[in-house]
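Here's a structure for you.
Missing here is one protein chain; the remaining ones are kept as they sit in the complex.
For chain A:
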Amino acid sequence: MHSFGYRANAVLAFSVTILALICGIASFSDNFNSPSPDAQVRVLNINWFRKKPDGNDEVSLTLNISANLESLFTWNTKQVFVFLAAEYKTPKNALNQVSLWDGIIPSKEKAKIRIHTTNKYRFIDQGSNLRGKDFNLTLHWHVMPKTGKMLRDNLVMSGFRLPEAYR
């Protein structure tokens, strides 16, 4: 009953239980954080706007993104993945979501971002619906924990209207 094997087993089982419990508590403690990030995004320029040979519209934008995401970080946060998506409706599609830019914020110290960039991923429509199209710019974030539940949320920004003609 009190052999070495039994004691080792008991110690191992106990420490695994405690570790699991601590992981659970760490993840649960994220619930007490109520983040209030703020962000502004401006479309500075339409670099070009064309219909691709396959018939789909494509546009290239220059964006200015500034955001303060410090409040998303807790002690259980490994990193925050932040990205900007264009969202719009077309006659064929009830929802189109296209990522334009994304970035990884590794720590709270780097959570104030101010970025001037062209769209990192190609903004291509399924079809030719982008002329004169209103779309919403939405800043999404995905909080990746050191352990436990992953959290995501977003902030809908001002809309933007694409011009009526290709350029």
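Definition applied: a contact is a pair of C-beta atoms (placed from the backbone, for glycine too) under 8 Å apart; a residue touches a chain by one contact, two chains touch by 3 or more; residues count from 1.
Criterion: contacts and distances are computed from a predicted model.
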Out of "DNA-directed RNA polymerase subunit beta", "signal peptidase I", "PRELI/MSF1 domain-containing protein" or "RBR-type E3 ubiquitin transferase", which one is the UniProt protein name for the chain not included here?
"signal peptidase I"
Can you work out which residue in A:Gln97, A:Ser128 or A:Ser158 touches the chain that's missing from view?
A:Gln97
Can you list, in ascending order, the chain A residues touching the missing chain?
5, 23, 27, 78-79, 81, 83, 85, 91-99, 102, 104, 106, 121, 126, 140, 142, 144-150, 152, 154
